[in-house]
Structure formats: C-alpha cells, structure tokens
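Here the complex is missing a single protein chain, while all its other protein chains stay put.
Read from first to last, the chains carry the letters A and B; within each, the first residue is number 1.
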Amino acid sequence: MAETIALEVARYRPEQETEPMYEHFEVPFRKDWVVLDALNYIKDKLDGSLSYRWSCRMGVCGSCGMMVNGEPKLTCATFLSHYIPGPVRIEPLRYFPVVRDLVIEMTDFMVKLKSVKPWIIREDQKPLAEGEFLQTPEQLDSYKQFSMCINCLLCYAACPVYGLDQHFIGPAAIALAQRYNMDSRDQGANERLDILSQHEGIWGCTFVGECTKACPKNVDPAGAIQQYKLKATKEWFKDFLMPWRMK
Amino acid sequence: MKDRPVYTEYHPRWYRARVSTYWWTRQWKYVKFILRELSSLSVAYFVVLTLLQLRALGGGPISYGAFQEWLKTPLAIALNIISFFFVLFHATTWFNLAPSAMPLRVRGKRLPDWVIIGPNYIAWLATSAVVAWLILRG
Partner (left out) sequence: MARETGPGLSNVDAWSRKMDISSHDVLLVGGGGAGLRAAIAVSEVDPKLSVAVASKVYPMRSHTVSAEGGAAAVIKPDDSLDEHAYDTISGGDWMCDQDAVEVFVKEAPEEMLRLEHWGCPWSREPGGHIAVRAFGGMKKKRTWYAADKTGFHMLHTLFQTSLKYPQVTRYDEWFVTKLLVDDGWVQGAVAIELMTGRIQAILAKAVILCTGGCGRVFPFTTNANIKNGDGMALAYRAGVPLKDMEFVQYHPTGLPFTGILITEAARAEGGYLINKDGYRYLQDYNLGAPQPKPVLRSMELGPRDRLSQAFVKEMEKGRTIEGPYGPIVHLDIRHLGDKLINTKLPFVRELCLKYQNIDPVRELIPVRPVVHYMMGGVHTDINGATPLKGLFAAGEVACVSINGANRLGSNSLTELLVFGARAGKAAAAFAVEQKGPSSRVMAQALEEKQRLEEEFLDRTGGRERISTIRGEMQKAVEEGAGIYRTHASLATALTKIQELQARFRDVAIEDHSHTFNTELTAALELSFMLDVAEAIVQSALQRTESRGAHQRTDFPKRDDEKFLAHSLIYRQEDSSLRVEYLPVTITRWPPAERVYGK
C-alpha cells in the first residue's frame, strides 16, 4: 500500500498571476480518505493559502464540486484510492470563471435559477385553515427525482453546450423548472414555458447526456430536458392548431 | 514569460479558460457524441438516395438502369456500407435514449427502461423483416 499520493492542484492568485498554474503536493494516502481530506491536509499542514469551498462533507450541500482528473466530481464523495498511484489533478469546475485557486464564480447559475421561477405559482391561494394540498405518493414520485438537485453545478461543468454558449440556461435550472411543473400543487407551467422555450432554454440542448452521468444525486437533468422538449412541442402544436386557445 | 497581472484593489480579474474548437477530441465520450450527431448526415444521405432512386425510376428503364450501374460502383458501395453502419449507430443510440425522454408511468410506478426500448427494437426488426421479404421474394 502506498504511503503517499501526489496531487497536482490548480492555483490562481489574481493579484500575482495572469493565469492558473499547477502546484505539486504529496499527501499521506489513507484508504478511507476522500479528495477533500487531501485538500484539507494541504491547507492545514502544507499551504494555508489554498482556497476552496466545502461544508457538509456528506454530499448534500453541493459546495465542493471540482474537476478531478478532468471529470466533475464532489470531492467529498471521491475516494483517493480510486486514483492510486496518482498523481491526482484537481482543478476548479470547468466552464465557470475562476476567482481564486479552486473557487469559481457562480452568479450565472443563481440568475438562471431565479429566471425559471422555481417556486409554487398558483392562481388561487389556498387558505391554511383548509389544510394541506392532497398529493398522493404517486404524484410525489412524478417530480421527486428532480427535487433532489443540490445545486452542485457538476452538470454545468459536464455540459459542452454550456461550455460553448454561456447563454444556455443549463441542466440544473431546467430540471428544477420541471420539478415545479410536475408538482401537482403548481399552476405555473405556462409562465415557465415562455422562458424555457427560448433558444437559450431547452432548445440549446443537444442531448449529449453528460449532465446526467455527472449528477451525484441521480436527478437525470437530461431526462428532464427531453421530457420538457416533448411537452413544449406539444404546446406549440396546440397553439398552432388552435390559436384562439387562452394561454 | 507571463505578463504582469492586472489587478485593481478589490477588483480581482476572473480567469476564463478558452474552450478549444477541438474540445470534443479530448475525450472518447465526446467523440462518440459528435459521431452520433454526424450520423444524421447518413440518414439524410439515404433520404436523398431514395429520392434519386424514385426520380430514376420515373425516368424509365434506361435511367433506372444507369442508376443501378452507379450503385454497383466501388464509391457507391463504400458510401452505402459506411452510411449503413452510421444509421445503425443512429438508431441504437436513439432507442437507448428513448426512456429518458418518455418516462411512462403505469399505476404510479415508472416502467423499467427495457419496456420502452424493447418494443422499439422489435418494431424495427419486424418492419425490416417485412421489407426484406417484399424485396427479396421477387
């Protein structure tokens, strides 16, 4: 069993450099260590100036997404032992601007998330005194998968369309829109349709499918997008054939 | 050597990596994806070929004979074989992805993928068998 493993970590200090470079570190190899443990070791013992995001270390907060050997991964859920003998190359999440070391700028996603109106839209408000909306387990099941998104942005890092065209609204935003569309309590599907059926909405997607493969929570954003394409197409035909139909 | 960094206090410059035009050559999964997209050209080729065939047919036995002669040339054979494999690739990737786009639910439970993929293949093979019988029996 190896004693140490080598890490090649991307560094970028905007006050000192014009572009990123790689720094080499040797960290102890432990069978149950994940990549995040190695980064913490570097920060605690070797170089305190390494900057990266992390929080829950159990794959639910979505902070620690980075590129590990060219694949987008949650570093808290990626064992070092998978990469023995190494070296392991760690870079910030692809297709996002790099602020510093392994930290990316994610305002683009926050704007796009808000644009799809990810909240319950209703024409009539149900008073609390009437109790809960009834929703059977089957109805819950129809959108549950899409509600598991932790906003980790690995799908954006895996999506070549997003890489080539930053206007593309992206997998997670569409999956979350679909989560609300399919929720039996929501009545806002039409409002979201206007935003999503634009060119940078669902039609930018060419079903590469890498987003679903990268997703650590099995949200299947590619599936959400294709389902939405079918729905949007049906709506377009209905509008075309029956233009008098109220929106 | 690197240029001096342009940094104004409290205004860090974000680094944006350029995406190369050859981004898809870096990993095999992307090469497969591009080939899949390009396979639609083969589908288009067969459509055009069929239209040309119909036109030749409409022009009488001589033009149709010329068409058949062209089909026997090495170029045509090569094109057809390559395009045939691309179309196979196109069809199989399409069928395999179908369940993603159409999750069918019966009594609340989502049907397993093979229930959607299977009938597609069966229908394809059955249609091919019928067409082959029609063409070859004569």
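The definition used in the following text is that a residue touches a chain if its C-beta (ideal position, glycine included) is under 8 Å from a C-beta of that chain, and two chains touch if they have at least 3 such contacts.
As the structure is a computational prediction, the values presented were derived from the model and not from experiment.
A.B. asks: From the list A:Phe25, A:Tyr83, A:Phe96 or A:Tyr180, pick the residue that touches the absent chain.
C.D. replies: Residue touching the absent chain, from the options given: A:Tyr180.
A.B. asks: Which of these, A:Glu19, A:Asp47 or A:Asp165, touches the one chain of the complex that we don't see?
C.D. replies: Considering all chains, including the one not shown, the answer is A:Asp47.
A.B. asks: Hey, which of A:Lys126, A:His167 or A:His199 is the one touching the hidden chain?
C.D. replies: A:Lys126
A.B. asks: In the full complex, which residues of subunit B touch the absent chain?
C.D. replies: 9-12
A.B. asks: Go through subunit A and note every residue touching the omitted chain.
C.D. replies: Output for subunit A: 13-15, 32, 43-45, 47-63, 77, 99-101, 103, 105-106, 110, 113-114, 118-120, 125-126, 128, 131-137, 139-140, 143-144, 147-151, 176, 180, 183, 185-186.
Throughout what follows, only the chains that are shown with their structure count from here on.
A.B. asks: Quick check: how many Å separate the C-alpha centres of subunit A and subunit B?
C.D. replies: Averaging C-alpha atoms per chain gives centres 28 Å apart.
A.B. asks: Using the touch rule from the top, collect the residues of subunit B that touch subunit A in their complex.
C.D. replies: Result: residues 2-7, 12-17, 19, 23-24, 26-27, 29-30, 33, 37, 97, 100-103, 105, 107-110 of subunit B touch subunit A.
A.B. asks: With touch defined as at the start, can you tell me which subunit A residues reach subunit B in the complex?
C.D. replies: Result: residues 12, 14-20, 70, 94-95, 97-100, 105, 136-138, 141-142, 160, 163-164, 206-210, 212, 220, 222-223, 226-227, 229-230 of subunit A touch subunit B.
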